[in-house]
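Yeah, one chain of the complex is gone here, protein chain that is, but the others are all in their spots.
Labels run A and B following the written order; every chain starts at residue 1.
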Amino acid sequence: MKTILSRPVYGTLSPQAGSSHLLVADAEGASAILDLARQAPEGFFASAHIMFIPGRTESRFQDSLKALKPAQYYEGPSVAAAMPRLKWTLANAHMGLRIYLAGTEGLIGQVMQAALEAGIDHASIQTEQRGSLARRMQCVHCKGITENVTTQPATCSHCGLLLLVRDHYSRRLAAFQGVCINAEDPTEVPHKEEIFR
Amino acid sequence: MSAGTTKLNVTVTDVVAVNELVKRFHFERTDGESLPTFSGGAHVVVEMRDGDRTRLNPYSLMSSPLNTRDYTISVRRDDSGRGGSLFMHNRVKRGMEMVISYPVNLFSLDLRARKHLMIAGGIGITPFLAQTAQLAASGSNFELHYTCRSEALGSYTDMLRDRYGNRVNLYYDDRNERIPLDRLLATQPLGTHLYVCGPAGMIKWVRDTAAQHGWPDETVHYEHFAAPQPGKPFDVTLAVSKKDIHVGEQQSLLEAMEAAGIDPPYLCRGGVCGQCETNVVSYDGTFKHNDHWLSAEEHCSGKKIMPCVSRFEGRSLVLER
Partner (left out) sequence: MGINFRKETFRDDFSFKNSPEQVRRFPFPFNEDAYMYAVNIEPHVPGPRNSVFEHLIDVDEHYISEMEDRALVLAEDPLRCQSLPHMTLAGWDLLELLMVEKAKSYPEHFSLTRDGDRWRWINRPLGIDDTFTFGDVSTLPYGPMEYITRQSQGDFAILDQRDGNLWMDAGMVTTQADWSLDFDIGMNFFEWHAPVPLAHEKGIFTRALKFLTNIQQGQPARRLNWTMTINPRLDTSPENFHKWGTDRLTVTPENVGNKVHLRVELQSFWRLPRSNALVFPIRCYLIKMDELVAQPKWARRFHRVLRDLPVELADYKGLTRYRPTVVEWLSKYDDGAPTSPGFGPD
């Protein structure tokens, strides 16, 4: 798949040396945490804090995650609901905290955004993409962010312009860039295809 | 001598013996104009004309970046080195005119840091003197931990304590005082950056401990004061300039090339910045790699060498210069 250098590249979670570990996942991202657990050293989860947003996977992963016996376990309905607890955790953490993010790009991006604001360098954060490829998109014209974009092109949920969903991505905004696709000729209205699933 | 840095003509305005091992040198511009301002952690390369030998050594600027009238460096005497520090100690006098480079910074502060945690060993204190001055002027959060061999050999400890009070922590080897590194590294807030400058062994200890504690690489900054070490003389053929040169015992390969009129790029003169990286065309012998730039594979490959600090022993060496 042809891609550009500002499009994030995700890896595979692997246990890092550190004094404590924060693992945040949504939906299928839970399976990445379970895969990491298979290689994790003794005692890893004794200093781990797992935050999980089940989303479309409902009750599939909860028991397996709890069975890891992390020092703290949180389950929440959405990234937005999890944010206050996440920010508190980051504000009170020390250097030596390692962060692992798994699941949709939206979750990874927003949690990374909070971590960047707390002073963590993005290069040290482990990421693994699993599950839906739906995108968060910022409309360059009105600056509004549209969640769960699955089509190309896509309509801005704030100003209504029809946008080309670019692969150009901003970590700071945790969103892909959307640019008016028919700015030169507004009478052209390309057909929407669902490509980010 | 080109290097990508402009030169400054300066006059030595003062030479001060700080203690038995360390001398401090003050420079002003010979034409009386202001010196370029700089960022804490920068060094200047000092040209030392020693008869028919010219050495170029980098020294960290310890003066405050806010001071554009005077540049200050401190030099620790190394009796077993190539003679650069001995030249500075024995031959440089007040009133002497010298040539230095513009400041170059290969050890800069990360201004995003919520806190700067500094660890200095011995003469490694010099870049931190400039950096603490800069950070204090902007009201930033910093903490310095400084190990010295003894009180007598602790350079600038009084000044640091006077200026910064309990942000400065001192440890004397002769009293068996050690930096409580594990405790330090476990208790810093997120967003702290770590800086270390001192002997190679200390740098390794701090970096390894930080990695074990989970500090990401991007948060750990270090500067070696690597100087070229003397060694057996050897001959080199320069394929591009079609010259044969001889590298003397007290001379670095880079200096030998420069003496022959070749101008490779350089910035640090200490094997860390990568600027002088040179390709090997062919060789018959063994490399003595003393740099911190090339990878282990590159060291084994025999394809590259860092002429500022590394040497060679053998029958022949042909370089792409």
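The rule we apply is simple: contacts are C-beta pairs under 8 Å (C-beta built on N, C-alpha and C of every residue); 3 or more make two chains touch, one makes a residue touch a chain.
Quick caveat, the model's predicted, so the values are computed rather than measured.
**Student:** Sort through B:T11, B:S108, B:T157 or B:T209 and give me the one touching the missing partner chain.
**Tutor:** Only one listed residue reaches the unshown chain, and that is B:S108.
**Student:** From the listed residues A:S6, A:Q39, A:S64 or A:S78, report the one that touches the chain absent from this view.
**Tutor:** A:S6
**Student:** What does the interface between subunit A and the hidden chain look like in terms of residue numbers?
**Tutor:** On the subunit A side, contact with the omitted chain comes from 4-7, 123, 138, 140-141, 143, 161, 166-168, 170-173, 177, 179-180, 183-186.
**Student:** I need the residue numbers on subunit B that touch the omitted chain, in ascending order.
**Tutor:** 4-6, 36-39, 42, 65, 102-105, 108, 110-112, 134, 138, 218, 265, 267, 275
The rule is short, and it goes like this: only the chains that are shown with their structure count from here on.
**Student:** If you average the CA atoms of subunit A and of subunit B, how many Å lie between those two points?
**Tutor:** Once rounded, the distance between the two centres reads 42 Å.
**Student:** Going by the contact rule set out above, which residues of subunit B touch subunit A in the complex?
**Tutor:** 112-114, 185-192, 211-219
**Student:** Quick check: in the complex, which residue numbers of subunit A touch subunit B?
**Tutor:** Going through subunit A, the ones touching subunit B are 16-20, 90-91, 93-98, 118-121, 123-124.
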